[in-house]
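Please read the structure below before turning to the comments.
What you see is the complex with one protein chain gone and the rest in place.
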Amino acid sequence: MPITIIAPKPAQQRYAAPQDSPDASDSEEGDDLSEGGADLEGDISMGHRPAKKARTDGKYEIVTPGEVITDDPQWMRGHGTYVSPAATSIISSVAGTVTRTNKLLSVRPLRARYTPEVGDLVVGRIVEVQAKRWRVDVGSTQLASLPLSAINLPGGILRRRTDTDELQIRTFFAEGDLLVAEVQQLYQDGGAVLHTRSLKYGKLRNGIFVAVSGMGGGGGVVRSRRQVWTLDAANGGGQIDIVLGVNGYVWISKHVEPVLAEDQKTTPTTAGPITNAPTTTGITNLEESVSATMYSSQNDRIEVETMREIARLRGVITALVENGLRVDEDMVMKGYHEAVEMALTYGEGGQDDVYLGGERGEQLAAVLRGR
Amino acid sequence: MSSQHVLLSPAELSYLHASLSLQPLPLRPDGRSPTQFRPLVAETGILPGTNGSARICFADGTEAIVGVKAEVERTVQPFTQDTQTTQDEGETPAEDERRKEEVGGSDWVEMTVEIPGYRDDDPTTVFLGQMLQEALLADGEFTKRLRINGRFHWKIYLDILLISPPLSYPLPLLSLTTHLALLSARLPRLKSEGDEDPLFDDDWAASTYVYPRDNNKKDGKDGNNKVVARPPVTLLVMAVGNNIIFDPAREELAVADVALAVSVGEETTTTTTQTGGDDDVDMEEGSTPGKRRLRLLSVRTIDPPSRLTPPGVPNATNTAYTAPTGTAEAKTQDGARTLETERVEGVWKAPRGGAKVMVMAALVAKVLEKGGVADEVLDGLEAVDLG
């Protein structure tokens, strides 16, 4: 069936003018119309009506922009709030749920762009190369920057940065390249500075990218215990790495063991003019050989089975997001196992069983919600 | 025309290309089968102020709305005495004019495309509009329906709005939405006769569809009534290696060797012979009555963005791969040579040169296949409840 057409959702309930509020339509109803023009009395009373609403079922209630959260001066305002210049009351500036940390009140929006925080693991894409730094799209309100000084240079951590490196900046990362990095610090204006000074970070290859909504609210990737893990895929898919960037960018790739210096000579990828890698072992050498593949944009050989499982994982993550579920290790793993089981019921269809769009996605989400 | 700028890393491109060119079947990133479309939500008749309207949302969040408006317009009289549409078959000079009058002019349809973030004279927008209009006008079937009498015709305005930012190449979305809007389009019933000034029935319930349904089932409530003729539909098809893929998503299009926009129409069963344009190829021989006869209306190549992507650097030439500082120079030169000549596995290389004729032919054949994609898409769209 090449085309799936879903019927639109039934129309939403309509909103008539509110009858409970003391608006003109009620209070002035019986009045002589010649007085209608001077409706100012009503207006003034409206102006003094407190913005605070009666919260009947506070359990699921949210605050909306302009709503007074508290008049109590003991609280401090956090994100998503502001203090009116005249009074001390803390007012919400977004629609969302209230959180508090000690005396700090903030509002978590229902949905927003990713807001970087120091220590976040993010997946980003280089969009601009400048003289001594890269500009990286991390799905935030601003581009993040990655200074040349914040990356591991090939040939060992302790190597000095030279002018040559500056000239060859594109050989490390060029426009379009994907990387995994950590937020090192934040500028005053909220811009993030990244670093890749760890063997866990660096350029991404051997896999596929998917962008979902990130840590801002409204589903998507959430901050959790582990953002990066390796799983043993079903159906002979081998090992697969998943990187859930806190910013909602996800990378799913084949797991590759770091190539050691000894092996390097024999691997076909390095066959060619450069086989002069040092054969001595040692800690510096290990780093050297790991860093050897650090800026490679050549994929290793990937088996069909691995590709299929990677596609399935991508389907799981997309289905989670489309159905408003959070994305973390737990949910992805559960979803994946469920998807593998579900695939069995689709019969020996072969290719088709990887597909998780439309109804299948909803089915999957329903199962996960049920748990 | 470059269809869209995509920013993907060479490693991603290489992976996508590898998985899409797998034999016997490609593996698409979202797991769809090669002929499968993205699931979509469709509804028609959303705007009471129009003659016909439709809205389609893809699951990825792209959304389009199309509205059809019709106005009565005086037909420009051809410079000829014989304005009567008689059935004489003489090859007179008036013949051409007469045909034009029957078939209608291309100026009877006005189409506009609006894409957020693009100007309306942007090449992308203009090209999309042209493609859709061309498909609609190619066989003259559509404008024939707009004729009121010898002196008047309907002028159709098609306004196509892409609501969301263009996340993927919007052609299939816009075409499907336009198709639905035209299917749901209705014109008031004509009360006057002959060539007198047209007079219409005020009753909207009595209006007729531009594309009339089968009259076997008079009752419109049935919901099962079959449309005999249908507006054309333009499908986006691409090829990677020997695999043919329908409705490519953005990242798939980014590694396409060739991408085609194929417009397919349906031949009405009533007409016997068609004097088609140059593009017309009747793919079907000896069709059974009652079965749909598909005809190819137009083919356009879309410049896939893959040609503009920078190539990946093989490890062998990557100075950052292992950078013993001294040898960097020598390596670059060696590398430059490798880059020109051979294709390294796992390294992205943008497709060069034109598409193979065989591949193009296979693409078109695949679309027109009996019981194939175009057939099923038309069936699927037919099932949409025409509000």
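To keep things simple, chains are lettered A and B as they appear, and every chain counts its residues starting from 1.
As a working rule, a residue touches a chain if its C-beta (ideal position, glycine included) is under 8 Å from a C-beta of that chain, and two chains touch if they have at least 3 such contacts.
The rule we apply is simple: contacts and distances are computed from a predicted model.
*Asks:* Can you match the unshown chain of the complex to its UniProt protein name from these: "RNA-splicing ligase RtcB homolog", "Actin-related protein 5", "Thioredoxin-like protein 4B" or "3' exoribonuclease family, domain 1-domain-containing protein"?
*Replies:* This omitted chain is identified in its UniProt record as "3' exoribonuclease family, domain 1-domain-containing protein".
*Asks:* In the complete assembly, which of B:Arg119, B:Lys191, B:Lys356 or B:Lys370 touches the absent chain?
*Replies:* B:Arg119
*Asks:* Check the options B:Leu22, B:Val72, B:Val126 or B:Leu161 and report the residue that touches the missing chain.
*Replies:* The one listed residue touching the chain not shown is B:Leu161.
*Asks:* Which residue from A:Ile6, A:Met76 or A:Ala95 sits in contact with the chain not drawn here?
*Replies:* Selected residue, touching the omitted chain: A:Ala95.
*Asks:* Which residue among A:Thr70, A:Gln168, A:Ser224 or A:Gln239 touches the omitted chain?
*Replies:* The missing chain is touched by A:Thr70.
*Asks:* Among B:Ile65, B:Val109, B:Val210 or B:Leu363, which one is in touch with the chain left out?
*Replies:* Checking each option in B:Ile65, B:Val109, B:Val210 or B:Leu363, the one touching the absent chain turns out to be B:Ile65.
*Asks:* For subunit B, which residues touch the unseen chain?
*Replies:* Looking at subunit B, the ones touching the missing chain are residues 5, 7, 47-50, 53, 57, 59-63, 65, 67-69, 71, 112, 114, 116-120, 122, 157, 159, 161, 163-165, 167.
*Asks:* For subunit A, which residues touch the unseen chain?
*Replies:* 12, 14-18, 21, 23-25, 28, 33-34, 36-40, 42-43, 46-47, 49, 51, 55, 58-66, 69-70, 72, 75, 80, 82, 91, 93-100, 105, 107-113, 127-128, 135, 137, 140-143, 175, 189-191, 216-219, 322, 324-326, 369
What we mean here is this: only the chains that are shown with their structure count from here on.
*Asks:* Distance-wise, how many Å sit between the C-alpha centres of subunit A and subunit B, to the nearest whole number?
*Replies:* 34
*Asks:* Okay, in this complex, where on subunit B does subunit A touch?
*Replies:* 7-12, 14-16, 18-19, 22, 25, 27-33, 35-43, 55, 59, 246, 309-310, 312-316, 318-325, 327-328, 330-331, 334, 338, 344-348, 373, 376-377, 380-381, 383-385
*Asks:* Along subunit A, where are the residues that touch subunit B in the complex?
*Replies:* Interface residues on subunit A, with respect to subunit B: 1-9, 125, 127, 153-155, 164, 168, 171-172, 174-178, 203-210, 269-274, 276-277, 288, 292-302, 304, 307-308, 311-312, 314-315, 318, 322, 350-352, 354-359.
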